[in-house]
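Take a look at this one; I'll ask things after.
Removed: one protein chain of the complex. Kept in place: all other protein chains.
Lettered A and B in written order, each chain numbered from 1.
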Amino acid sequence: MNTKAKERSQIKVITGNAAAAIGAKLARPDVVAAYPITPQTEVIEQISSFHASGEMDCELITVEGENSAMNAVMAASLAGGRVFTASSSWGLVFMYDAILATAGARAPVVMVNVNRETPGIIAVSSGQQDMISTRDSGWIFLIAENCQEVLDLVLQAYRLAEDYDIQVPVMVHYDGFYLSYLSEVVDVPFQEDVDQFLSVLKDQPQRTTLKPGKKLGCGSHGILGGYLELRHKHVTAMERSKAKFDQIDKEYEEIFGRSYGGQIEKYKMDDADVVLVGSGSMCGTIKSVIDEKREQGIKIGLLKMRMYRPFPSEKMIAALKGKKAIGVVDRSLNFGFKGGPIYTELKSFESKLEGAKLVSFIDGIANTDITKENVGKMIDMTGDLANGKDVQEVTWVSYPEAQGGI
Amino acid sequence: MTEKKKAKLTPVLDYLKHEDPFAKGVAFCPGCGLELLLRFIPQVMGNDIVITGTPSCSAPVLLGQNNQSWHKLSYFGTLMTGAAANATGLARYYKKAGIDNTVVCFNGDGTAADIGFGNLSGAAERNEPFIYICYDNEGYMNTGVQKSGTTPYGATTTTTPFGAASKGKNLRRMNLALKMAMHKIPYAATATLSDLGDLAKKLLKAKEMKEKGFCFLHVFAPCPTGWGAAPDNTIEICRRAVKTNYFPLWEAENGKIRMTKTIKKPKPVKTYTELMKKFKFMDEEDHKILQDDVDYEYCILGGLSVLEAECQLPLPADE
Partner (left out) sequence: MSEVRFHGRGGQGVVTTSKILANAFARTGQFGASFPMFGFERRGAPVTAFGRFSDKPVREKTQIYYPDVLVVLDPSQQNSDAVFQGLLPDGMMLLNSSEKEVDVSHENLKKLGVVDANKIALEEIGLPIPNTVIAGAFAKLTGLLDIEPVANALEDYFEGSKLEGNIVCAKRGFEEVALYEF
């Protein structure tokens, strides 16, 4: 991350949840729907308090369940409003039908999902399984590493979702517990700067909206040729969103002085022989271990995925090709496959990686901590692979009982 | 000649102030109660309503699913699970943006009473500013006649078929309208197609009352195809449903119930069931159960409607 010094700032020590709520407030949504679930609850509490104090002039719908939250913001979005909601885990999957419908209707909804484990019912714990369970919904998925990035991504998500050339809903993911409850230093943008950043959308053509008496239908999906046209446009819009996100990241830097690299962030990648691929809060820990390992002369780098859907394959291939070995760290499972989800997806591009070898690490599920020791172990194993040693394809780092493969 | 024609107009036609926005030849079965209702609503309430529809019998027409004859209304096609939440989102955004609106959330009994009841109840509890109209054909008709929560005792459907161990649905129907009235919303009412003047009044009342919040209309709408009835009997079925007290007509403001039509000498419910094949396996005993259920529900309604005048707060136990 390049940090350009700004002449003014508002430094606050806030949680990831508060950062999400403040991000939403700064975007001035028309309609917010709210339903509590651990570890997201603080987001909607904060928004409710902003609403109660008059700081946030929105229609706040305190729905009776997450399914209604998504349905309400989808409709409000298609009517022309800017919307926000937040969920996690079982809440996210309870809104799954509406999540699909929202993508299908190309409603530019923005939400945050505070990653939490499923399918354990009372797994009130970290994990990205909820993200994996919803990855094929036709949404754009972005992932934050720290509280600052949560706030920044919420603002960037509006630019991406509501862009006239995109019009695809965006979900900003951040790790439950590790970021939701982490209080850290966040530079909170000024409202006028946010207004300026988002004003680009006002200069674009108006998207089609549903208004009384307009003789227009939406949400309807034809069975015949129109359906193929709609879905093909949806897929191509998602492809366009990759470069758009990179561009938005640059524009964000011009105003706020913070850039993260767009679809992916490369940390000490240029001369690296060995690379870990990660996402979310684990990346901070990985960076810190990389610095220690580099002091020992190990050429290791990190590729941080900031965009997960669409899959940033071109950027990843360009950054990873020719490396000796790549360890992919997944905080989730890919049922039906041995390796983790991101590993399995990257594996499908293996032939383009010019001989780079891939291994899968699974860690951080259900509050198992991705410790510095664990990261060191992953780096060592990936290094062994680079040096031609035999390394098992999949390692459950915090579950030694699984050693020797699955 | 024109004068004479005008003189013949019934009061019902006076309510039809707006164009019928539906094309001719829409994809409904002959005698469909839903079609009559769907054409009636915008003619009374205006063509500037925003109507939401779900996958159901209304979908082929409302959602233009079959690329056939269509309509000219603004509509929002959605899922059965969250229709009331969709209507909430629309109405709230229009409110925020200062846009005059009448959002009509139009659903069958499957959505209203079963799969979408949670969000219907939630919207009512929050007093959301829109009108929810349930057309009750007592089952899942679009998927081929399956039982729903409003399917009455004794009715056969494809999921409560007649067989050696079954004579049809062996459970009593839920009273959706009464449940909604108990949410103490500004306006709840029942209506049906044999009493169009009453229906029109209630539609207009709902349009007025939605300024105060949530309005719910429960409209009894026969399905000749699914019920095994002659297509030209739809209105007669409605009439007898009212005259037997099988479907009483009432309204409730803030939960206070008032009958809008009282039947002095209610006919036996058998005079209603005999019009439909879905009840053909019912014997005398079954009819007694259904009749008891009808009488019981009417008794509750009657009790509630007089309660306000006579009711006193319960006295403490020791007095």
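As a convention for this text, contacts are C-beta pairs under 8 Å (C-beta built on N, C-alpha and C of every residue); 3 or more make two chains touch, one makes a residue touch a chain.
Computed from a prediction, not measured in an experiment: that's the story for all the values here.
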For this session: Kindly name the visible chains that come into contact with the excluded chain.
Result: A
Exercise. Looking at the whole complex, which of A:Phe177, A:Tyr260, A:Tyr343 or A:Phe361 touches the chain that is not displayed?
Worked result: A:Phe177
For this session: From the listed residues A:Gln40, A:Asn67 or A:Ser126, report the one that touches the chain absent from this view.
Result: A:Ser126
Seminar exercise, completed: Among the options A:Ser241, A:Gln263 or A:Thr285, the absent chain makes contact with A:Thr285
For this session: In the full complex, which bits of chain A touch the chain not displayed? Write them out.
Result: 11-13, 124-126, 146, 175, 177-179, 181-185, 281-282, 284-285, 287-288, 367, 369-372
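Keep this in mind: only the chains that are shown with their structure count from here on.
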Seminar exercise, completed: Distance between the CA centroids of chain A and chain B (whole Å) is 44
Seminar exercise, completed: Seen from chain B, its contact residues with chain A in the complex are 47-50, 52, 63-67, 72-79, 81-90, 92-97, 99-102, 118-119, 121-123, 125-126
Exercise. Of all residues in chain A, which touch chain B in the complex?
Worked result: 30-31, 33, 58-59, 61-65, 67-81, 83, 97-98, 101, 210-224
